[in-house]
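The other protein chains are all here in position, but one chain of the complex has been omitted.
Lettered A, B and C in written order, each chain numbered from 1.
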Amino acid sequence: MTEFIAEGSDVFLYLDQRRTYLVKVEAEKSFHTHKGYIQLGDLIGKEYGTRIASSMDVEFVALKPNLRDYIFKTNRRTQISYPKDISLIILYSGIGSESRVVEAGTGTGALTSAIAHYIKPSGRVYTYEMRQEFQKNAKKNLERAGLLDYVELKEGDVTEGIEEKDLDAVILDMATPWLVVPHAYTALKGSGALVSFSPTIDQVVKVVEALADYGFVGVETIETLIRFMQVERGKTRPQTVMTGHTGYLTFARKAVNAPQQV
Amino acid sequence: MTEFIAEGSDVFLYLDQRRTYLVKVEAEKSFHTHKGYIQLGDLIGKEYGTRIASSMDVEFVALKPNLRDYIFKTNRRTQISYPKDISLIILYSGIGSESRVVEAGTGTGALTSAIAHYIKPSGRVYTYEMRQEFQKNAKKNLERAGLLDYVELKEGDVTEGIEEKDLDAVILDMATPWLVVPHAYTALKGSGALVSFSPTIDQVVKVVEALADYGFVGVETIETLIRFMQVERGKTRPQTVMTGHTGYLTFARKAVNAPQQV
Amino acid sequence: MTEFIAEGSDVFLYLDQRRTYLVKVEAEKSFHTHKGYIQLGDLIGKEYGTRIASSMDVEFVALKPNLRDYIFKTNRRTQISYPKDISLIILYSGIGSESRVVEAGTGTGALTSAIAHYIKPSGRVYTYEMRQEFQKNAKKNLERAGLLDYVELKEGDVTEGIEEKDLDAVILDMATPWLVVPHAYTALKGSGALVSFSPTIDQVVKVVEALADYGFVGVETIETLIRFMQVERGKTRPQTVMTGHTGYLTFARKAVNAPQQV
Partner (left out) sequence: MTEFIAEGSDVFLYLDQRRTYLVKVEAEKSFHTHKGYIQLGDLIGKEYGTRIASSMDVEFVALKPNLRDYIFKTNRRTQISYPKDISLIILYSGIGSESRVVEAGTGTGALTSAIAHYIKPSGRVYTYEMRQEFQKNAKKNLERAGLLDYVELKEGDVTEGIEEKDLDAVILDMATPWLVVPHAYTALKGSGALVSFSPTIDQVVKVVEALADYGFVGVETIETLIRFMQVERGKTRPQTVMTGHTGYLTFARKAVNAPQQV
């Protein structure tokens, strides 16, 4: 079915790849850009994807925001906000529409949003964060993306323990992931996945050692690079600007009856 | 809840990172490896993730197969079977638990499986393939992964038209994706996503030109690289072996009332 | 023998990796930085590599400038100034202390300097440039680096012909290298090397086709990436900032009696 923009809907206003805006549609409001303003009420009743001219007659497109748009328009105060990393975390963790997942820390809620999106409608995310102001901001972002119903925001220190049991996955984006490995071992189902994102190689070594101590299998560490192409007949080339590093991803699966398990 | 292995379950027998086996558990059968055989019946009633010794007393772990395990244990007769590419296709296409998606071509069903996994339980994948033997094989793979209910396998040539309407995404892994752009434009919802995977830069240029002709927005082309790390205290280093190229990914979103649209 | 700084010597004043200055030592002069000034006369008679305190008591090191220091402190008005590319051009072109090399265009003289450094003392570089202001600037840079004696700066358009004969290498960093291939074929010795640096893939395709037309062998195109590491026990990681693309390098060698040669 064709989807139409309604009062109160979010739209993702697209001018070009660098200038996009996540905006809530309200009948009486206008949205101001340096290319003129847009009467948001004019969008009501239009199909998503409609083109609309600003007061300076510059054309914008009112896209329906998707997961990625929500993630990358949220406050970026913490590290992991790279689609290349988030997408591999989702795929390698094996989670799906019924998974129960613990995440730490919540940070901006970017990764939380992605997990919540993919465990919909029957799964659940338990996300731990110690800093209240982060939690508050993440809650707002999750609410806006329509994902808050699938998430339990918890204030707590996951290095001291995980309250949940029989988890499908534990996903860590925090400074000392190796301290969580014992708790993750207890909290995970047999065969469940642990994923850790770390900027430094020293963190990776410690996590991998902790995983070995607890008999995890399928342990592997990767890094990914993404490069944008500038595509135009006669002038095609990779872009000059590139991110050289975000972090390493370590994956593992829980084996039960581990010899090291006391 | 703890999950137990039953007669008829699949298990993912793990010896090490290079030696893993996707096996159906049957009470009377044994599974032979060069490290001895495993009495599959012994696994029945055990928790997933259990360790089991082979006849040569080599330890295997009986993991519960996840999406990735199914994808990478299916027949690899076609190109796209790289997690780095599949995972970004899923994230960037914006699909989720209710999305309706057209895919072409079906190939081994690897990408089909991933799409089906993430549009569960309320979405649907329509996958086009012209070669019957591929379709047959893909069907078997989807069935094994428990995803066939979410997929409609279609024999047809997507360059001649797409039968579905109001799609959330069209995902292309085929030789001439630019020929599908006009049909994708018609078949997509406003704001819907088109994703194309192509090994050569020439294909990319043609797709990007076709997307511009139809007024798609948010057009971007990327390539990703993945590198495995060898992690061991005192000997940590990236692995020597690396895949240098799989293909380029092009993403776009449909704008409606495109000036170029006749 | 220990080398000492003299009146008129260049020194490469090093504060840290980002703050370095190429300075000529004059007895009565001081060099001003935002970390205080340095009395250059104090360096006279000291060994290269000596530490010296500024007026604000910040320590600098007075290194002897090497090729790389000269290259990267010259005016960067043109494209190729990347050590990863320059160094492979030098190695793959096979040039050495007696080689005769044509280069086009001269640009800032960065690549010219590198070629001149490595064909010392018995080789010669003939470098073509059409824009007088570039030539002038390059001349100044070469003179400062002590390499001008090995270089002939020529004002001319290499797409219209190369005056030299029996060259060991022709090295191209220009917009239309394929137009030079016929002239390079004539100007090179049998077995001589052609190297071309191009930012776009379209340029590469045209060069490779032209090389095939003239029967060149050993044709190969590469790109290189360089990534800086941040090394500190407990915090080691690749740097976030990275250059994603400079250009492609194409290498070839002249075969004589080519069937395609008219």
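By definition in this document, a residue touches a chain if its C-beta (ideal position, glycine included) is under 8 Å from a C-beta of that chain, and two chains touch if they have at least 3 such contacts.
As the structure is a computational prediction, the values presented were derived from the model and not from experiment.
In terms of the touch definition stated at the top, the absent chain reaches B, C within the entire complex. Remark: the omitted chain is touched by one listed residue; of C:73, C:139 or C:253 this is C:253. Checked against the full complex, the candidates A:201, A:217, A:231 or A:252 give a single residue touching the omitted chain, namely A:201. On the side of subunit C, the interface with the absent chain consists of residues 1-3, 14, 17, 47-51, 61, 63-64, 66-69, 83-84, 86-88, 90-92, 94, 96-97, 114, 117-118, 120-122, 166, 189-193, 201, 204-205, 208-209, 217-218, 220-229, 231-233, 236, 238, 248, 250, 253-258, using the contact rule stated above.
Interface with the hidden chain, as seen from subunit B, comprises residues 199-202, 223, 227-228, 233-246.
Everything below uses one rule, namely that only the chains that are shown with their structure count from here on.
Contact topology of the protein chains: linear, an open path with no closing contact. Computed from the mean C-alpha positions, the centre of subunit A lies at a distance of 44 Å from the centre of subunit C.
The geometric centre of subunit B is 46 Å away from that of subunit C, both derived from CA atoms. Distance between subunit A and subunit B, defined via averaged C-alpha coordinates, is recorded as 20 Å. Contact of a single residue of subunit C with at least two other chains is seen at positions 201.
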